[in-house]
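As you look at this complex, bear in mind that one protein chain is not there, while each of the others sits in place.
For chain A:
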Amino acid sequence: MNKPMRRVAIFCGLLMLALLLRVNWVQFVQATELQTDPNNRRVAIERYAHPRGDIIVEGTAITGSEETDGTDFRYKRTYTDGEMWAPVTGFASQVFGTTQLESIYDSILTGDDDRLFFSRTIDMLTGKDKQGGSVVTTLNEAAQRAAWEGLEGKKGAVAAIDPTTGAILALVSAPSYDPSTFAGGSSADGEAWAGLQQENNEDAPMLNRALRETYPPGSTFKVLTAAAALENGLLNDVDESTDYPEPYVLPDTAGVELGNQIVGRCEDASIRIALMDSCNTVFAGLSADIGNEGMIEAAESFGFNEEVFVPVRAAASVYPEDNRPQNAMAGIGQASNRATPLQMAMVTAAIANDGKLMEPYMVDRLVAPNLNVVEQHRPSEMSRPLSPENAQALQSAMESVVEEGTGQNARIDGVRVGGKTGTAQHGEDNENLPYAWFISYAVPEDGGTPVAVAVVVEDGSAERDRISGGGLAAPIAKAVMEAVVSGG
């Protein structure tokens, strides 16, 4: 009986060997994969086991961590002025994951980033609790607050950029949400989250309007058309008269006429006059003469038709291929072209920065717990949509808009301010309330921080007649610009 018994022993040995191989496979070969599997709750447990690093604005943390008595997660994310900063920070929720800066720099904030290996090892050796690094943003608190307060009770968004560097100074979306309300894992957090979802809340508070929503740009797009006309040599100067009748008949149509808001001053008007009085006829004509291809090229040089990463993703603004009448309408921002508030701020910034478009960014540097700088952003040029001469000419025209045109509400004493209003119609047959736009820049004479800002107000509560770029949006833009230039 011993021979078969030896074989049985070998068989049992093989069974044990199979087990040993299997556990090696699971715990060694597959280990990393299993450890980082998103369904592995340990990932979230570890993320909240230590206080998270902070997101910093002007030296002050706008985020925090508080200890909770939950079963799995020790720390919970907190936010100061969460609603105001939500479009910047995104959220870090124990249950609902992370977005935006909280998501992009998650490894820095948790301290798990490879670049923090050294400081992590030192902490481990000295017995200190693991610490996260911090994310230092470019935002300007006063500007952000001015924008947030300006949009109070309204729907809309503000984006403000330093034209010389591309640093984002304000990024506001209203209505907003407070990420603190669903940072934890309680049922109250779950209800708060559910209440913010689009299907339960038609105001879409979690939509980042400044980066992710594209609007018809309306008359603010006229500055881009003007820039394209100058760059294409259609006109040599902003004061050269054009040759467009009032009303203007759209090309390739059987006499579809386009009129103006202010009648009688737009015929053959120069760019300066046309911007001041927001002449539809002139810019529709210019756009038609530049042609669809030329307009797309110009729009793309300002950043259209491409997603922008600041590093949070911003939706691509679009200037599509279209037929001639539609292209003419697109020249006044009333066709299939759409733009994010950030995009219009970039257009303004490029003009204000003498034709040089800087890459927009909102994270200046990443800092390790020991205050070493892990990564430093260097401003970089994105494109040159127009020559310095044309840019300066356009600046003087936009300044005329603020001095004596539709944008007078944005005037600031002692500061060079240029702007353009816009009232974008939308909906079938213009049945919805229009969007009020205002884009502007401010360059302080004393050499302080310049700023380019785009404001859009989609206000359902205001009366139809009162919605206009100059009336609703310009005061908000002015407050933001004042906050930047006075804070210098």
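Here, contacts are C-beta pairs under 8 Å (C-beta built on N, C-alpha and C of every residue); 3 or more make two chains touch, one makes a residue touch a chain; residues count from 1.
Just so we're on the same page, contacts and distances are computed from a predicted model.
Chemist: Unshown chain, UniProt name, "LysR family transcriptional regulator", "Deferrochelatase", "ABC transporter permease" or "FtsW/RodA/SpoVE family cell cycle protein"?
Modeler: Of the names offered in "LysR family transcriptional regulator", "Deferrochelatase", "ABC transporter permease" or "FtsW/RodA/SpoVE family cell cycle protein", the absent chain's UniProt record gives "FtsW/RodA/SpoVE family cell cycle protein".
Chemist: Who touches the missing chain here, A:30, A:432 or A:486?
Modeler: A:30
Chemist: Which parts of chain A face the unshown chain closely enough to count as touching?
Modeler: Interface residues of chain A facing the absent chain: 1-9, 12-13, 15-16, 18-20, 22-24, 26-28, 30-35, 37, 39-42, 45, 71.
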